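See below for the structure under consideration.
The complex appears here without one of its protein chains, the remainder shown in place.
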Amino acid sequence: MSRYFKAEIRENRPVHTVHNLLTLNVPLSMPEPRPGQFFMVEVNKGTDPLLKRAFSLFRKTAQGVQILYRIRGKGTEILKDMKEGSEIEVLGPLGTCYPLPSGDTIPLIIAGGIGIASVFSLVEQLSGRATVFYGARTKNDLLMHKELKGFAKEILVSTDDGSAGQKGTIADSLSAFLSRPQSPTPKYRIYACGPHPLLKIVSEIAREFKISANISMEEHMACGIGACLGCVVRTRDGYTRVCKEGPVFEAREIVW
Amino acid sequence: MSRYFKAEIRENRPVHTVHNLLTLNVPLSMPEPRPGQFFMVEVNKGTDPLLKRAFSLFRKTAQGVQILYRIRGKGTEILKDMKEGSEIEVLGPLGTCYPLPSGDTIPLIIAGGIGIASVFSLVEQLSGRATVFYGARTKNDLLMHKELKGFAKEILVSTDDGSAGQKGTIADSLSAFLSRPQSPTPKYRIYACGPHPLLKIVSEIAREFKISANISMEEHMACGIGACLGCVVRTRDGYTRVCKEGPVFEAREIVW
Amino acid sequence: MTMDLSVRIGSLELKNPVMTASGTFGYGEEYAEFLDLSRLGAVVVKGLSLLPKEGNPPPRIVETASGMLNAIGLQNIGIQRFIDEKIPFLRTYDTKVIVNFFGDSIDEYVAAAERLSSVEGIHGLEMNISCPNKQAGWCIFGTDPRVTAQVVSAVRKATPLPLIVKLSPNVTDISLMAKVAEEAGADALSVINTLTGMVIDIKTRKPKLANRTGGLSGPAIKPVAVRMVYEVFKAVKVPVIGMGGIMHPDDAIEFLLAGATAVAVGTANFVNPRATIDILDGIMAYMKDEKVEDINLLRGAAHAI
Partner (left out) sequence: MTMDLSVRIGSLELKNPVMTASGTFGYGEEYAEFLDLSRLGAVVVKGLSLLPKEGNPPPRIVETASGMLNAIGLQNIGIQRFIDEKIPFLRTYDTKVIVNFFGDSIDEYVAAAERLSSVEGIHGLEMNISCPNKQAGWCIFGTDPRVTAQVVSAVRKATPLPLIVKLSPNVTDISLMAKVAEEAGADALSVINTLTGMVIDIKTRKPKLANRTGGLSGPAIKPVAVRMVYEVFKAVKVPVIGMGGIMHPDDAIEFLLAGATAVAVGTANFVNPRATIDILDGIMAYMKDEKVEDINLLRGAAHAI
């Protein structure tokens, strides 16, 4: 039962206008979570909302498991008001993780918006090796940018309005990066998390440049453990569960 | 709109193992509540539980409107966790009040258990005139006994186990009180709130001794303002709304 | 931006699509202290019968997850007292008054409709057919298509007023019932009435409602109601009034997109006596945000492929 437990809320504080950082005190018996995995988190006691919410592992620190969430709908509205010291039910870690790059490979990590929550711990684990493409709407929407700097080799920021970094999308910036004349061409591996349209473009770029890519998909979930078949995406094998065979997939597997 | 407003929670503290005292900061435009009236109080934001809960006016002080509630089911479980400073929607004051006794009448006030919540402010308003029959299961279940002493002429306590006052029910104690030989027999008026079986016996005693009695009834409520016809009790006029024609009824009107 | 909120229910023009659901708004006067009734598209009053009706014994109400069951048993003061005591008050407001009514037999339905048709201040009738049919041995007028056709045709002949038929959701095929009511002469359809449910007290081991079963309303039933409005919109040409679990403006808009011409707010009135007005204001805000100039453009939009 080590993947289903009650966790005490250590901290639940705003890190941005509409983003909170949640730190959970988890039991020792919980398996070690790996970058790309996620948790199903209870957001309230009654039956409305009914289902747990999926949140990526943001970081695991000495304090416990951290989750970075955007306050968006009913569930996160309630979650943000939960007090430190209260207990919530958690299921996890769940799903697949980002496969680590071999030693001679340069990891390119793409984070669109709240997608940073999923890849942050990967950047951390690759301490100093990863080039991060980080996109947000405005400068103000860049989350955890300062913290990220400590772990990344390089961060290429794009914003929609040009208020920080390049004006434009990270896909443009990735494309430009890969198109620079280089010889010999280094070996890359792409990791991406963000909105579906971004993931689709990143997958196309990866195919064009013949680079392996792992992308983290999202779909509405009920169980989180492969039982309900609710969270499928279309892959070459047909409809496949995001919570079990994903959330991290080989980009070439996905049928867009 | 002065009977529908948002009220800030001033205080929401335990006064007993499973009883809380809630103090609400109400707007000045709210009509003055009278003993016997009640409020419909929002207990949560989502839709489960869906309906507001009815609570009697316990007291109105300089701090605002006070409600004394027993933590019993889903609604009160959530209410007890509401923090000071948060705002809840309230409808009220609603329903009928206890008609005050004429100057030469001795008010006999019967409170069974949480029924004290409804009659406390009547005792207070009758400062020093009322004889109170207060029944509870054990000594430990007597709520606000000390506070009551300041306002009552006399308090006759009964407990089921004899741990305080008389062993037995307040109905026995009322019956004994009225059966004492007295001449001339004083003029009495009875006011009662408590569980239905108690109210029924009190009504019978009142009839036997030819004393007018006002009793406060309870029924499941949805709207609190007479629209849904959900809260009826049987009276001589047929099914009658507790929230509108009650909660305080002439005992002789009720068909048990 | 100018915005047109007016909608037509048969020959009746409502200034906006927000109505009250019968049985949840009393006779209107109970809510007059909380909102301006003149802002409403229409007020639909508690179901009336020719003679007063006592209703069921209590408890009549029980809460359920995101909903409630009621077994009021159609208690009402009867049509005559309604006309004498309630209509004069309602006539002082600039809104449409729709009278919900029912009978235990076809004759009673007809007599009620006739009596209501000659009263000034009544703008339309809503027939509740989710009630027991004594003539046909306690089946329900609203679940047997042949009986539905009979009773609606009979009432149709008895009244010149716009006639709304309120459908029961407790049927296999709501489109069929809708078509039957349309053919029998309904000018509009109300979708849906309550779903039949029961709650049992595990301490007493008895149903919590004295009547045993009751009607489920509130947010719990909204997905069923939206689906039924969507199906009925496909099946008929007459306007549909959508209801079932509307608490917020978004819910009302869902019904319009599913195909409703107007919406009725029920259980929400108990939770928030100003719910109708909040919903109306929210619909207007949505139209402004989405640059929708005429509310009728939203109707059935979810049917586009």
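A, B and C are the chain letters, set down in written order, and residue numbers restart from 1 in every chain.
Definition applied: a residue touches a chain if its C-beta (ideal position, glycine included) is under 8 Å from a C-beta of that chain, and two chains touch if they have at least 3 such contacts.
Every value quoted in this text rests on a predicted model; they were computed, and no experiment measured them.
S.K.: For the chain that was dropped from the view, give me its touching partners among the shown chains.
M.R.: Within the full complex, the chain left out of view touches A, B, C.
S.K.: Of C:Ile61, C:Leu195, C:Ile241 or C:Ile295, which residue touches the hidden chain?
M.R.: In the full complex, the listed residue that touches the missing chain is C:Leu195.
S.K.: Footprint of the hidden chain on chain C, which residues?
M.R.: Counting over the whole complex, chain C touches the hidden chain at residues 64-67, 69, 143, 170-173, 195-200, 202, 205-207, 212-214, 216, 218-224, 226-227, 230, 245, 250, 253-254, 257-258, 286, 298, 301-302, 304.
S.K.: Over the whole complex, note the residues of chain B touching the chain we left out.
M.R.: 47-48
S.K.: Which positions on chain A touch the chain that was left off?
M.R.: 1, 3-4, 42, 47-52, 89, 91, 219-234, 238-239
FYI, only the chains that are shown with their structure count from here on.
S.K.: Stepping chain to touching chain, what's the minimum from chain A to chain B?
M.R.: Counted as steps through touching chains, the separation is 1.
S.K.: Have a look at A-C versus B-C and report the one with more C-beta pairs in contact.
M.R.: Counting C-beta pairs in contact, B-C comes out ahead.
S.K.: For chain A versus chain B, what separation do you get between their C-alpha means, in angstrom?
M.R.: Here chain A and chain B have centroids separated by 55 Å.
S.K.: Compute the distance, rounded to whole Å, between the mean C-alpha positions of chain B and chain C.
M.R.: The computed centroid separation for chain B versus chain C comes out at 36 Å.
S.K.: Roughly how far is chain A from chain C, going centre to centre by Cα mean, in whole Å?
M.R.: 47
S.K.: Can you list the chain B residues in contact with two or more other chains?
M.R.: Correct list: 47-49.
S.K.: Counting only residues that touch at least 2 other chains, which ones in chain C make the list?
M.R.: Residues 65-66, 219 of chain C each touch two or more of the other chains.
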